[in-house]
Each structure stands twice: as structure tokens, then as C-alpha cells.
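Single-structure report; data block below.
Here the complex is missing one protein chain, while the rest keep their positions.
Let's look at chain A:
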Amino acid sequence: MKVIVLLDQIQAGLGGKEKADTELGGKKLAMGAAETLAKDLAKKDGSLMATFYCGTAYYQANTDLVQGKITRMCEKMQPDVLLVGPTYDYPDFSRMACEVGLAVQTGSKLPVVAMVASEKNTELLSEFKTQLDIIKMPKKGGAGLSDAIDHALALCQLKVAHADRSEFVSQYCY
């Protein structure tokens, strides 16, 4: 299973809030928080194909452009699944992840899994939860991160295998 992960500038290890203007980019390796995902993926015979990153302010100023470019790049690179997040309770990153995730899922045949915390994202989740599989995860500093990553990767596997995931989704997604 080949996975591409989308992160914001903080999670990608490219700086803090002051770097929200970071342009859309990517590397064919694990960056920042993706390092943990890559290790867990390797245990499940999967691999992290690439890390996409985008500053939240840059995304807000170039929404259509970023959504389009990520969709086309996914089609070009052909991973098995796109993982957007983990976003914790960062509201801007959570919105970017859900919007990009939905755009990719709609614009290509690629399965998408999102990881978002409910705190500060109530409206966002009610807007997207019926259209996107969003794994429940803790807010920044909350308990249960490791379990949430396990759930996200398990859902990726189910989606790639085209297996029945209704029970899994009802248990671990919003």
C-alpha cells in the first residue's frame, strides 16, 4: 500500500504559525509528523510514497489552485490512498485537509482518509463527515494519538482492499 500524506507547515517541520505562507510543495520522503506514519506503515507492509505540504495561509489565498494541483499530482503519482492530516485541533489545517481531501476524492478515483480532532472543528465536521471518511483523533496534547494513527492506517488498508468498512467507519469515524 503506497500512501501520500498531506500536512501543513507545522506538521511538516517547516516552522510555526509564522510560516503559514509556505507554498505548496512535496518530497518523496517522510517529513516531520509523516516520519511516525512511515514507521507504522512499514509495519503494515505499506510505504510512504511522498509528503505534500502547504502553508494554511497560502492555501486560503489559493484554494482552487492547490486543490487542483494536488488532485493532478495524485493522479500522476498514483498512490493507493491519500491521507490528509493528522490535523489535531488546528482549525485552518483541518479545513484545508477536509477541502483538499474532498476535492481529490471527487476529482480522481483515489481513496482519501482524513484525521481531524473534534475540538474547534464542530462546524467543519458536520459539513464534511457525510462526504469524507474522517478518523476521530485527539486535539493537540490529547490522549489517544497512537490509536488514532492505527485506525487511520487500518482504514487506508480497508479502502485499498475495497473491503466492507461500514462497521469500522461507524466505530472510528465521525
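Convention: a residue touches a chain if its C-beta (ideal position, glycine included) is under 8 Å from a C-beta of that chain, and two chains touch if they have at least 3 such contacts; residues count from 1.
In this section, contacts and distances are computed from a predicted model.
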item	value
Name under which UniProt lists the unshown chain, selected from "Cytochrome bd-I ubiquinol oxidase subunit 2 apoprotein", "Permease IIC component", "Phenylacetate-CoA oxygenase subunit PaaC" or "SpoVR family protein"	"Permease IIC component"
Sole contact to the chain not displayed, among A:A33, A:L110 or A:L132	A:A33
Residue touching the undisplayed chain, where the options are A:I10, A:V81, A:V112 or A:L153	A:I10
Candidate in contact with the missing chain, chosen from A:L24, A:L41, A:L83 or A:C156	A:L24
Touch residues of chain A, complete complex, unshown partner	10-16, 19, 24-29, 31-33, 35-36, 50, 52, 69, 72-73, 76-77, 138, 140-147, 149
